[in-house]
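Okay, here's the structure, questions in a sec.
Heads up, one of the protein chains got dropped from this complex, but the rest are sitting where they should.
Chain lettering (A and B) follows the sequence in which the chains are written, and residue indices restart at 1 in each chain.
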Amino acid sequence: MGILEVKGVNKRFGGLQALGDVNLSVAENTVHAIIGPNGAGKSTLLNVLVGKLIPDSGSVMFDGQSVLGRKPHEINQMGISRVFQTPEIFADLSVFENVMIPCFAKRDGAFRMHAIESTHHEKDIAEQAMAILEDVNMADKRDMIASSMSRGDKRRLEMAMCLVQDPRLLLLDEPTAGMARADTENTIQLLKDIRTKRGITMAIIEHDMNVVFSLAERITVLAQGTPLVEDVPEKIKGHPKVREAYLGEAQV
Amino acid sequence: MDALILQLLNGMDKGAAYALIALGLTLIFGTLGVVNFAHGALFMIGAFCAVTMQRILNLSATIIDETQTDFLGNPLKVEVPYVQSWFGEVTGAAIQDWAVPLSILLVIPVMLLVGWAMERGLIKHFYKRPHADQILVTFGLAIVIGEIIKAFYGANPIQTPSPAALTGSIDLGVAIGFEPNTVIYSIWRIVYFFFAALIIAGVFAFLQFTTFGMVVRAGMADRETVGMLGIDIDKRFTVMFGIAACVAGLAGMMYAPILSPHYNLGMDFLVLSFVVVVVGGMGSLPGAVLAGFVLGIVQSLSSMNEVKAIIPGIDQIIIYLVAIIILLTRPRGLMGRKGVMEE
Partner (left out) sequence: MLGLNSRDLRLFVIVCALCLLAPILLNPFPVASSLGESFNAGYPALMQRFVIFGLLVIGFNILFGLTGYLSFGHAAFLGVGSFAAVWMFKLLSYNIVPAIILSVIVAGLFSVVIGYIALRRSGIYFSILTLAFAQMMYSIAYSDLVGKMFGTIVTNGETGLQVYNDDPQFLMGEGAPTVPHLFGLEMNSAFTWKVGGWEFIFQNGYYLSALFMILGFYLSIRIFRSPFGMMLRAIKSNQTRMSYTGLDTKPYMLAAFVISGMYAGLAGGLLAAMDPLTGAERMFWTASGEIVVMAILGGVGTLLGPVFGAGVIKYLENIVSKINSDILHSWFAFMPEWMENLVVNILYPFVGKGWHLTLGLLFMAVVIFLPGGLMQLGEKILALFGRKKKSDDAKTGATEPAE
């Protein structure tokens, strides 16, 4: 039984079957990649997982508890963090504040009225935030306003914001899209380190096969809202159905 | 029953005024994406055009009439309005009498000019700024316009009578088989209602059947795409703003006999019409019209003595109450589209 169990999830947008009978099981402490052509429903699936969308039918269990019907912040407090396809960060705040906020959320829960204490006196929060910034090589940018950074940096910042919470499940929607080659390599390395150091379970959506094959232990191929195959990377590479639905498309 | 019908009718003309302002507000919001807090001021400018027209038509020359003398034996000075000396006494007096409808000649150019100046001079620079900034700057403009009006026309309401032929009331009740004197209704209000209906129909026809209107509707549905098609949106925005200003101005002009114009009129109507727009659904033209009438009628009905006996003063708060309830139960208003102003 995996830490995340998706069973029979369906989601329609008007006439479009965005997700059709999706079953997925992500085992604890693994990296599970979800790949598939554009519009396959990958982001929609993540939206269902984090409470942004409610599926028409099916169930989503995280660690034995249903996530359906819970608010996004409750799902996050259960231990699921998400990096979005287009970076969602606090654009008007400094990089440092951006990472402090998730630290507070982790420590103090969904709401705490700490209106009198100064942020400056939160030494452990500051340390945590600083540590993660160093991990993602952004320590020198801590006082920059987040909106002024490059797209790749924003994405790394968002990743830091999720990682600093030590989530039990990290969902990544195309974490390396828009990054330069070198940054992509760094990110792969970062995610690998995180895996070994902190043992975070990850579900990752990627178009970049290099990233997928260097990280994933299992791969699910999604096409037109339905999982085609799920297997270890070696088997996915040569799988005829996958070639047809996905890789093949690129080659023709 | 008769009282009910009377209030229903009362609600119709008030609703028509709300609907007209809300329509203009929605046109501006839907096409330009601007929240215009100065729209009530445009309504007021229209009303004051009627006042001005009336004053212009009453401009008089002082003529010394040699044939008559006052009680001291001096030749009598008489004030003769220019229109009467130009068109003859009878025609001239008739023209004066019809000052309010005639001020349409003034309202349209003035409103187009004001609309053009406002859009080019101010609003244009706020397309990209946050809605809060738009609210603030147009709010400032509304104060300024109100104060300018006050400087020229004073702070007191100015009586602006409707033409004699359309003044007074008729007994509508008799026509539908009630006792006489049960449903008496002011003629001008009936005129107002039909006038409003005409303008509303005109605006919808314009949007429905002209190419220009088609582009505008497309723009309201999906601004970015239309922009990408290489259609010169800018110019159309200006025109749209002028039209919206005209609609507001005409609404105000015709309302002048019902409510003597004063410099706060714009603000009074603005608050209500924003409520109307929000209830109708931001960005929905039919919604604005529907909500205008619904709220006008609800307000009239709640001012019936029977209702007021149960809850005193409910008529003064009912609009806000309805708005709050609708906004909470139907976040997008009665007919609002998805994705408008929801972030």
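Quick note on the criterion: a residue touches a chain if its C-beta (ideal position, glycine included) is under 8 Å from a C-beta of that chain, and two chains touch if they have at least 3 such contacts.
These numbers come from a predicted model, not from an experiment.
Peer 1: I'd like to know which visible chains would be in contact with the absent chain if the whole complex were considered.
Peer 2: Contacts of the unshown chain, counting the full complex: A, B.
Peer 1: Which of these touches the unseen chain: A:A91, A:A180 or A:V232?
Peer 2: A:A91
Peer 1: Among A:K11, A:H32 or A:R82, single out the residue that touches the unshown chain.
Peer 2: A:R82
Peer 1: Going by the contact rule already stated, which one of B:W86, B:Y127, B:F194 or B:Y320 would touch the omitted chain in the full complex?
Peer 2: Only one listed residue reaches the unshown chain, and that is B:Y320.
Peer 1: Residues of subunit A in contact with the chain that isn't shown?
Peer 2: 50, 71-73, 76-77, 81-82, 84, 88-94, 96-97, 100-102, 104-106, 108-120, 122, 125-126, 142-143, 145, 161, 165
Peer 1: For review purposes, identify every residue of subunit B that touches the missing chain, sorted by number.
Peer 2: Its contact residues with the unshown chain are 35, 122, 125, 131-133, 135-137, 139-144, 146-148, 150-151, 267, 271, 274-275, 278, 282, 311-313, 316-317, 320-321, 323-324, 327-328, 331, 341-343.
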